[in-house]
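Chains shown are a subset, placed as in the full complex.
Chain IDs A and B follow the sequence of writing; residue 1 opens each chain.
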Amino acid sequence: MNDRIRFKDIDDDKLQRLVEAALFVADKPLSVQSLKRDFLIEYRVSNLKIRDIILAIQAHYKGRGVELNKVASGYRFQTPTELSEDLAHLYKEKAPKYSRAILETLALIAYKQPITRSEIEDIRGVAVSSHIIKTLTERAWIKTVGHKEVPGRPVLYASTQEFLDYFSLTSLEQLPELVPMAELTGEPSKV
Amino acid sequence: MSDTTESTLENAVLDGTKASGVMLQQVLPFAFLRGEAIVDKPQDLFIPPDALEVILEMFEGPLDLLLYLIRKQKFDILDLPIAPITTQYMAYVELMKDIKLELAAEYLVMASILAEIKSRLLLPKQAVEEEEGDPRAELVRKLQEYEVIKQAAENIDELPRLGRDNFMAQVELADNFVPHIENTNVDLQELVAALQGVIKRTQAFEHHHIQKESLSTRERMAYILSTLKSAGDKKCYVDFSDLFTLEEGRNGVVVTFLAILELIKESLIDCLQTEVYGRLRVCLPKLAE
C-alpha cells in the first residue's frame, strides 16, 4: 500500500544545514523523533547522529543573537534572556499578565499533580473560579488526567508539555524547588 | 477576659512542646503587641480608605490576609498569637464590609475558626490536652502550606517566559518553496466499487463478463503494445516469436497468442509475412502502411 521509500545518504554538513533550517522554520519545538520522521524521512540517519548535529548547532550559536534551547517537547531557537530587555519594548507589552489566583492554581497543579479542584481550594482557602480553570485549559497549560475515586469522582488536573515549553523547562524536575517554611521566615527553627 | 489570663494560658499550652529559647523570644513581643493591638486598631489600618480598597482586593483569601498580618507584625507563624491576629483580622473584615467590598464567604468562615481557636485556648490546660493538642496546629499547618504555594507561584511568575523574556526565532521559507503533496491512499475495494458502479449505471459490461482469462489476455495485450511501441523507434517491427517467453510454459504461450489474436481483431497491431515461409513479424498499424 505504501510508496516505496529509498533511503539516501547524507553528509554531516548537509544534515546540519537541514536540521538548522527545520528548527528555524518550525513554529514549535522539534524533537529528534519529529525531525527524523517529518523531515529526514528520505535519509539514512541515526538518532545519535541527529543528537550530535544538534549539539554542534548549539555550540555554534553560543553567544549569538539566538540560541538553540531544549524544552520539554524538543528543541527550538529562541533569543537569550540577556537580550530580553532590548527586545522588550516591542514585544513585552503584548505578553499577557497573569493574576495571583491563576499563578497559585497553576503552581498547585504543577507541584501537586494530579490534584482535584477541591484540593486546590482547600490549600488556597478560597474557591477556584471556573474562569481560572478555563484560562489555564485554553492556554493548554493544564489538562484533565482522570477522576479521583472518591464520592463525586472529581476531575484530576495535571500540567502539560506546553506548560513546560512556555516556561522553557525540559521537565517538572526543573521547576524551582519548593521552599520550606523555616527558610521563608528566616527565624531559627526549633531544636 | 484579661490579657494576662490569655497570655498565661497560651504560654501554658505551649509549655513542654516548644524549646524554652523560642518561648522566651515570644513572650516579650506578645505583651507589647497585645497592649497595642487589643485596645486600638492595628497600625496597618491607618491607610486612606480608597487605598485600603485596593489593598484588600489584593488578598487572595483569608489565608493570604492572615499571612499578610503575621508577616507585617513579624509574628512567628509556628507560635501564632491568636488573640492579636484575630483582632486585626476582624478589623479588616469589618472594613471590607464597611466599604461594601464583595466579601467572600471564606473570610467569615475563617473569622469563626479564629474565634473558636481563641475560645479553646481559654479552656483550662487539662481540658485542652485531652483533645488533639494545640488547637492552632491545623491553622498553622494550613498557613505554612499556603505560604509555600504562594512562594511557588511567585517563582513561576519569575521563570523566563516565551513572549516576555524569550522570543522564538521564526524564519520564512525560501520563495521557491512548495509543500510536498502526500499521495491520496486508494483501497483496492474502492477501485472495485467504482467499477461496479459504472457497470450498474450503464450495464455496458452485460455481454462481456470480465474473467480471469480475459484479464490476463488484456494485460498481455498492453504488454505487447508497449513492447512494439518501444521497439518502434529502432526496428519498426518485432519478431512474432520474440513475443513469447518459453519459461512461462504452455499457459503463457496461449495467453500471448490469444492477446495477439485479440489485438489483430481490434486492429491494434498488424501481422506481416514478407516472404513465403518467412518469419512472421508483428508491428503497429501505422508502420504497416
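Assume a contact is a pair of C-beta atoms (placed from the backbone, for glycine too) under 8 Å apart; a residue touches a chain by one contact, two chains touch by 3 or more.
Remember, it's a predicted structure, so these values are computed and weren't measured experimentally.
Although the view holds one copy of each protein chain type, the assembly as a whole is A x2, B x1.
What we mean here is this: only the chains that are shown with their structure count from here on.
Distance from the chain A centre to the chain B centre is 11 Å, each centre being the mean of its Cα atoms. Interface of chain B with chain A (complex): residues 18-19, 21-22, 60-64, 76-78, 104, 106, 110, 142, 144-157, 159-173, 183, 185. By the touch rule above, chain A contacts chain B in their complex via residues 1, 3, 21, 24-25, 27, 66, 69, 76-81, 84, 87, 91-92, 94-95, 98, 100-101, 103-104, 106-108, 110-111, 123-127, 165-169, 175-176, 178-181, 184-185, 187-188, 190-191.
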